[in-house]
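Of the protein chains in this complex, one is absent; all others appear in place.
What follows is chain A.
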Amino acid sequence: MASTSRVHCPDHPDAILVEDYRAGDMICPECGLVVGDRVIDVGSEWRTFSNEKALKDPSRVGDAQNPLLNGGDLTTMISKGTGAASFDEFGNSKYQNRRTMSSSDRAMLNAFKEISTMADRINLPRNIIDRTNNLFKQVYEQKSLKGRANDAIASACLYIACRQEGVPRTFKEICAVSRISKKEIGRCFKLILKALETSVDLITTGDFMSRFCSNLGLPKQVQMAATFIARKAVELDLVPGRSPISVAAAAIYMASQASAEKKTQKEIGDIAGVADVTIRQSYRLIYPRAAELFPPDFKFDTPVDKLPQL
């Protein structure tokens, strides 16, 4: 048992000990000396197989704890009785009390469930979900946005988490998996940034290219060409004041029309969440300088002068 700090090897006090959890030892990597023993084994107590009847779960511990997000919930509950004595005459169980375990965190747990559902709909990875949960917890504890609907705050947290991880989702995409309107999510987004005193990076056209292009089924060449076109258009400032999503959609339209895989404005508008008149407007702005926007090594199926003019 370490009294001051961790145990360490007497010969190599600076060496970081390796834990062998099977045998319950702490081993020095330099000389192999077993320093601490009788470390508690954290492996499972029994082996459980899926085909066995799960009536009796021999595990003596509960679910994995979620220490970061809950209040360190160590409360216990009385479960429903199993024997005959626990039922009274009418067949109702005698002990009916199923109080909520953590009323203060009930709303937070609900929100986490909602976040998980939303993220699942657009297949977001675990790290984004964890980040969203953390953000929600911070906002919830601060209580500055207490009056707002929890779902709205959850959706805004999801949006911010995607942005922070470098894979932004458009507001419309978050709207599609949430019941909250875009306006409300936008409002909550600004409020959360102010409350947490953080800021997010600006969105660029390239962030959305791979998602939109693969949803449309465009080959890699077209995707790379569209990325190049959009970046060049923003650098040359042909599209001032236009949302990057609209510029990206117009670039995809131009690239796909120049290649063998032609997509209509309506299809692209559907995937990107942009109206097809908006694509038309942005396309009109980039069309005059189309020749310099394409990457130099692009294979044209339709030459530049034959591109549709809308």
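Descriptive notes on the structure:
Note that a residue touches a chain if its C-beta (ideal position, glycine included) is under 8 Å from a C-beta of that chain, and two chains touch if they have at least 3 such contacts; residues count from 1.
Here is the rule we use: contacts and distances are computed from a predicted model.
Of "ADP-ribosyl cyclase/cyclic ADP-ribose hydrolase 1", "Growth hormone receptor", "Electron transfer flavoprotein subunit beta" or "TATA box-binding protein-like 1", only "TATA box-binding protein-like 1" is the UniProt protein name of the chain excluded from the display.
When you scan A:A15, A:I203, A:M224 or A:L307 for touch with the missing chain, the hit is A:I203.
The omitted chain makes contact with just one of the residues A:L109, A:I122, A:L193 or A:M224: A:L193. Across A:T132, A:N150 or A:T170, the residue that sits in touch with the chain not pictured is A:T170. Listed residues A:P13, A:P240 or A:P303: the one in touch with the omitted chain is A:P240. Not every partner is drawn; the one left out touches chain A at residues 170-171, 186, 189-190, 193, 197, 199, 202-203, 236-237, 240-245.
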